[in-house]
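Apart from one protein chain that is not included, each protein chain of the complex appears where it belongs.
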Amino acid sequence: MREKRLLTKHMYENPLDSHTIKSYINNGGYEALRLVLKESSPEKVLDEVKDSNIRGRGGAGFPTGTKWGFLAKEEPRYLVINADESEPGTFKDRILLERDPHQIIEGMIITSYASNISKAFIYIRGEYAKSARRVQAAVQETYQEGFLGENILGTGFSLEIVVHLGAGAYICGEETALLNSLEGKRGEPRLKPPFFPAAMGLYNKPTLVNNVETISAIPWILQNSGKAYSKLGVEGSAGTRIFSLSGHVNKPGNYEIEMGCTFREFMEDLGGGVLKGKKVKAFIPGGASAPWFTGGQLDVKMTIDDVAAAGSMLGSGAVIIMDEDTSMLRAAKSIVSFFAHESCGQCTPCREGTTWMELILERIESGRGRASDIELLLDISDNISPGLEWPPKMTTICPLGPSAVSPIVSLMEHFREEVELLIPRKISL
Amino acid sequence: MSWKKTLITEAKKLIDMYPEKRSALGPLLYLALREEGYISNEAMSEISTLIGITEAQVQSVATFYSMYKQEPVGRYLISICKSVSCEISGSSVVNKELMEATNLNHLESDEDGIFTIEQVECIGACGGAPAIQVNYETIENIKEGKVSELCNWLKTEQPKVINSDEIQNKFGGITSFDWGIHDNSGTTGPYPGFQGYKTTGERL
Partner (left out) sequence: MTEKIKISVDNKVFEIQKGQLLIEACEENGIDIPRFCWHKRMDPVGMCRMCLVEVETPRGKALITSCTEKVTEDMIVDTESETVKKAQEGVLEFLLINHPLDCPICDRAGECPLQDQTMEHGPGESRFIEEKRHFEKPIPISDLILLDRERCVLCARCTRFSEEISGDPLIEFTQRGNQTQILTFPDEPFNSYFSGNTVEICPVGALTSTSYRFKARPWDLKSNQSTCNQCSLGCSVNVNVSQDKVLRYLGIDNESVNQGWLCDKGRYGFEYIHSENRILKPHSKIENEFVETSWNTSLGQVAYRIKKSLEFKEDSVAFIGGALGTNEDNYALAHLFKKVIKTDNIYLSDNFFLSHNLLLGDYERATIDDLDSSETIVLWGQDIKETLPILYLRVKKAVRNGAKLVLIGPKTSSWSSLATLNITYKPGNEIEVVNKMKAKRSKEYKKLVELIEGRSVTYLIGKSTVGHSENLIEKFITYVREISKAKVLPLATKANILGAIHMGLFNHENNLLDFIDKARERKIKTLIISGTDFISNSIYSKELKDALTYVEFVVSLDMFSNDTSQRADLILPVTTLNEKDGTFTNIESRVSRQNQSIPVPGQAKSDWEIVNDLLEILSCESIGNSEFQINTELTNNIQGYSGVTFTELDKPSNKKGVIVSQKLIHQQEEEIEEEIEEEIEEEIEEDTDDYSLIFYEKLYGDKVMQRNSPSISFLGSSRHIQISPRDAKSLDITDSDNIKLTVEDESMMLRAIIDQGIKSGTIAIPINRRGVNHFGRYAHGKIEKISEGEIFNVN
């Protein structure tokens, strides 16, 4: 199988200057915007996006057209682009931000036009400094070109874009936590209801929050029609998607493909197969929050619904391959530790439970584990995500808690003996 | 020390960019970080006056985020990723080497004020694992031995601007994706180099 480049087309064809407006325009950029402003209407744009069947590329996979339709009528309204990519294993937004920022900007302008928005923000994580520089330079170029600011192309539509930097908090990738962070507060998720961003978002006004990759697809959709987009990929997972492949493979990296192939095909054809020809012990299909698949599930299709049915999630589109020599406990501990450090601390189960699990795993790793620890880990997990079901139930405010539970459940489900081997047995004489 | 007039003017410009003053809290904290290398109590007092919230509220936000350093840091902040992709690709070996090369532990700074090291979570360079950042400029796929080289180079050269292309060339391996054109922009200290907060510099 091969890549299908829609969003990554321009950057690969013009590696030297894909991030400049000159190159972008020379290669057809901002044509979609012109078309929309001159010949279309907000309603028509919304219809195209609905027709495309595109689902959010951030991790939740919510149908974008539906999301746009939910936006309340009250003014002022805001658009916020979520560029706080922090899910371990994911680096697909980074390539879009660094190599083709104008695609994102064009998507933002079209989106704002369609939803009667005149102020937009792009929230970039602080560690992506280079990306932020590229985006800011691009925004400036766009202002100069006249596609941003007052009365764009003489249509009366105006838009301001502000580039805002995050400061090192994974939880700010959660949309309501992001809005809190953008308001100058602690990045703590809000209660939903009532704080659905479409009704009560930034400054309690209606806000659209979209992922970088989602918004990058908008120009193509408007230029080539939503229907054309929906024909790509498969039912329930329309279009192309950039997957970030990492771990024990020969060719880690970002690959844009039409959805529908299997993980095996993806890993072998594009990822060059497992490093040193080893076997796959386990792999994570959708970023650190996703439950693990074992080598036996490589033939699951890479679509949102297939992966969900198989007991995990496509999530942020990050595939992490772990070979037969990987210590599963260490991998699990790394993920649990991540969530313990990134927990915002608001609610009891996540704040206390994730740290507790981290401490237990550390103890097991250092040889001081106890026989009761495995059940204890599972019970703590049950107190965070009752029933250990999939999709998970939660006793917490946001899904970060249940995400921390995924590796524990996967670890105990598939690799329990490995853990038990680390726990010293009592020797009776 | 209270903020100079020019700094306050810069701060007010940032505040004007947002519909509500408080949104500028993040950017103003970056200004404070730029001026003093960490978020001092005086800086938090100044910011609280500019924005109109209490110092306790500024402190509450500043301490929530890991990039707003609460203690003075060295000129070069070396952050090594410890998340799962890097962990299974050997980041612990690199970490050990970093700790030995600098003789420091997590979030410690050396006496000369040159290095601070920290272990951080995923920096989005998983395709080039293991990865580190120097002042938030990324080096992907840094192999054994290269870390000590990096530390030596930083110590002797003391570059004014850290540029990711330069350090990737010198000390890195494969990248997560093709970085495309090299550019000379970088950062001037232990904070992200961003034009909006005047923390960028050009490598000569």
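By letter and in written order, the chains are A and B; residue numbering begins at 1 in each of them.
The definition used in the following text is that a contact is a pair of C-beta atoms (placed from the backbone, for glycine too) under 8 Å apart; a residue touches a chain by one contact, two chains touch by 3 or more.
Keep in mind that what you see is a predicted model, and the values were worked out from it rather than measured.
Peer 1: Among A:L153, A:A309, A:L359 or A:L421, single out the residue that touches the unshown chain.
Peer 2: Residue touching the absent chain, from the options given: A:L359.
Peer 1: Of A:V319, A:I397 or A:V419, which sits in contact with the chain we cannot see?
Peer 2: Answering carefully, the residue with contact to the hidden chain is A:I397.
Peer 1: Among B:S60, B:N103, B:N152 or B:N184, which residue is in contact with the omitted chain in the full complex?
Peer 2: With B:S60, B:N103, B:N152 or B:N184 as choices, the missing chain is touched by B:S60.
Peer 1: One chain is left out of this view; which of A:A132, A:A169 or A:A332 touches it in the full complex?
Peer 2: A:A169
Peer 1: What chain B residues would touch the chain not displayed?
Peer 2: Touch with the absent chain occurs at residues 41, 44, 52-60, 63-64.
Peer 1: What chain A residues would touch the chain not displayed?
Peer 2: Per the touch rule, chain A residues meeting the hidden chain are 169, 186, 191, 340-349, 351-356, 359-360, 363, 372, 376, 382-384, 386-387, 393-397.
Keep in mind that, in the parts below, only the chains that are shown with their structure count from here on.
Peer 1: Averaging only over C-alpha atoms, locate the centres of chain A and chain B and give their separation in whole Å.
Peer 2: 23
Peer 1: Can you list the residues on chain A that touch chain B in the complex?
Peer 2: 11-12, 15-19, 76, 85-91, 93-95, 98-99, 119, 125-130, 132-133, 136-137, 162-170, 181-187, 203, 244-248, 252-254, 284, 288, 318, 320, 322, 326, 330-331, 334-335, 337-338, 341-342, 344
Peer 1: Could you pull out which chain B residues touch chain A in their complex?
Peer 2: 17-27, 29-30, 51, 60-61, 64-68, 79, 82-85, 87-89, 120-129, 133, 136-138, 164, 174, 176-181, 185, 187, 192-197, 200
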